[in-house]
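As you look at this complex, bear in mind that one protein chain is not there, while each of the others sits in place.
The letters A and B name the chains in turn, as written, and every chain counts its residues from 1.
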Amino acid sequence: MLRYALKRLLSLFISLFVASLIIFFVIEIAPGDPASFMLGINAQPETIANLRAELGLDVPKLQRYLNWVGGMLSGDFGTSYTYRTPVAQMIMDRLSVSLPLAVYGLILSVLIGLPAGIYAATRRGRIGDMAVMGATQLGVAVPNFWFAMMLVLLFAIRLQWFSAGGFPGWEKGLWVSLHALTLPAICLALPQAAILARVMRSALLDVLGEDFMRTARAKGLSRSQAVWRHGVRNAFIPVLTIIGLQIAFLLAGAIIIEQVFYLPGLGRLIFQSIQARDLIVVESVVMLLVFSVIMVNFLVDLAYALIDPRLRSRE
Amino acid sequence: MSRSMILGGALSLLLIGAALLSLLWTPYNFELLDIPNKLQTPSAAHWLGTDHLGRDILSMIMAGARTSLGVAMLAVVIGLVFGIPLGLLAAARSGSWLDELIMRGNDVVFAFPLLAMAILITAVVGPSAMNAIVAFGIFNIPVFARTVRGGALSLWEREFILAARVSGKSSLRISFEHVLPNLINLLIVQGTIQFALGIQVEAALSFVGLGVQPPVPSLGRMLADSQTLVTLAPHLAIFPGLAIILIVLGLNLFGDGLRDWLDPRLRAKRP
Partner (left out) sequence: MSLLSIQNLSLSINGADILDDVSLLIQPGEIVAVTGESGSGKSMTALATMQLLPPGSQTSGQITLDELEVLDASEERLCKMRGHQVGMVFQEPMTALNPVKTIGDQVAETILIHDAMPPDAAMDRAREVLDRVGLPEERFALSRYPHELSGGQRQRVVIAMAIALQPKLLIADEPTTALDVTTQAQILDLLQGLVREYDMGMLMITHDLAVVSDMADRIVVMRKGQVVEEGPTRDLFANMSHPYTKMLFAASGHQVSLPPAPAPEPLLELHEVVRDYRLPRTKLFTAPGQMRAVNHVSFTINRGERVGLVGESGCGKSTLTRAVLGLEQIQSGQILLGGAPVFSGHRPNPAVRRQMQVVFQDPFGSFNPRHRVDRLITEPFHLYEKPPTGAARRDAIAEALTAVGMRPEDGQKFIHEFSGGQRQRIAIARALITRPSLILFDEAVSALDVSVRAQVLDLLADLCRTYDLTYLFISHDLSVVRTVTDRVLVMQSGQIVEEGETEAVFTDPAHPYTRELIAAAPVLPQVAQDV
């Protein structure tokens, strides 16, 4: 088990290293001189020189890369050129909206998707299965931001159950904040729940065809006992992969959904930074997104080992 | 062929047909501004109404669908062109350093969320349809490489590949003569799924301003434009959204049906 975890950890570091190289290359090397890129064509030479000094562009590229990585490791993400505040602080502020939104969405999608998938698999070919599968086909096809616009029309404008957007801030109370995040979280969750339900169903159907399910039935387990005791845990192995992938989608989805609900999350920060050509912020946010995906994959790998004893003893 | 496959195929054909038709003919010129007739609800003259500049929405959807389909199609082609050889190579040299390198490389690319990739590209070269294509195309490479490698690995275990090796054929030749033709089904199905995803990706990226830019029409752009007006004129958002849903639904139903139809295990049961 320890060896397995160490091996995964090693691959985590390699992935992070390669990803950081790519990001560094695209942002700091590819555009030529980042300072003149950020300031635009009409900038004065001395303004550019000042910015170069401020960004630490005077040192060799390798040194710059090491400074950047070293800074991030010590929590220093640099200072935003447009906002004149530390990037780390800005990201933390925005994350306090985006991360809870993504987690909220994940919880909803798991709570809806898994039971729906299990239900459909056990009712295979019957009316319940067809209803769930039809709903998931629709769920997969609906763009979540469009769905968000429709929900705003219905629940915020017509019914006035929710506000059409904005975020009161956590200091106004947990309940109010969660209420503000509920519509966005539902929009985020539904397409993911549809995918999860489909994966859960097909994984469970695969497992139901396995020999050991027949063995379980031969022992005297009823169909549903066999599904719950032997099917679900085995079916969880592919489902876990998808949940891992979904976290990346949910973070990205949160960034897009925030635009519909006017939430002060990472999304607004990053689109404003792109407009303002604030490469320092863009670089950090992209690295953060990539870091979270790699981290989640690592955790998923560890979770595999908890589910599957074959992985624990191998390697 | 299942009912869902026929339904999905018909739906996709209808919308793709409408998109292609826009090359030759649309009810109105979709670039024609007609301010006096702005924000009209659906009527006999404008079946789906007009937008805030008086443009005919049906014409814009037809032309926009063409852009969206084009973006998705090119991105899938990028994925296939790079993904297939990488997957075949990794499988043919499975267990070697080359396989390891390709798969690790895939993992790294996979670790970039599609949105992060689009942000990275847009931040440096500015937004355009081409960026959406490149970002989604790069995203597709590991998808197809993994699909091909997985399918190819199980084929390499089969005895007919051993027989070809006994006949002295090189692994390159075997990959193209024996492995790839047996993966076509898998690739068609995966390609359909990625194609449908591409429609949604174009819409999402264009919606947040990372994709197609005005004046090029696209379904995502129409939704972005409608956002501020949605309370005033919901039909501006509803119709392009429905168009996206119908294309994606059609393609997905078709892909699912196709997978069942092409699956040899299920085929044996068919007369």
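To be clear about the criterion, a residue touches a chain if its C-beta (ideal position, glycine included) is under 8 Å from a C-beta of that chain, and two chains touch if they have at least 3 such contacts.
Keep in mind that what you see is a predicted model, and the values were worked out from it rather than measured.
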| item | value |
| --- | --- |
| Chain not shown: contacting residue from A:Arg158, A:Lys172 or A:Lys219 | A:Lys219 |
| Contacts of subunit B with the absent chain, listed as residue ranges | 158-160, 162-169, 178, 181-182, 264 |
| Residue numbers in subunit A that touch the chain omitted from display | 3, 6-7, 210-212, 214-223, 225, 229-230, 233-234, 307-310, 313-315 |
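Here is the rule we go by: only the chains that are shown with their structure count from here on.
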| item | value |
| --- | --- |
| Sites on subunit A touched by subunit B in the complex | 11, 14-15, 18-19, 22-23, 26-27, 30-31, 37, 137-138, 140-143, 145-146, 149-150, 152-153, 157, 248-249, 251-252, 255-256, 259-260, 267, 270-271, 273-274, 277, 279, 282, 285-286, 289-290, 293-294, 297 |
| Residue ranges of subunit B in contact with subunit A within the complex | 104, 107-108, 111-116, 119-124, 196, 200, 203-204, 207-210, 223, 226-227, 230-231, 234, 237-238, 241, 244-246, 248-249, 252-253 |
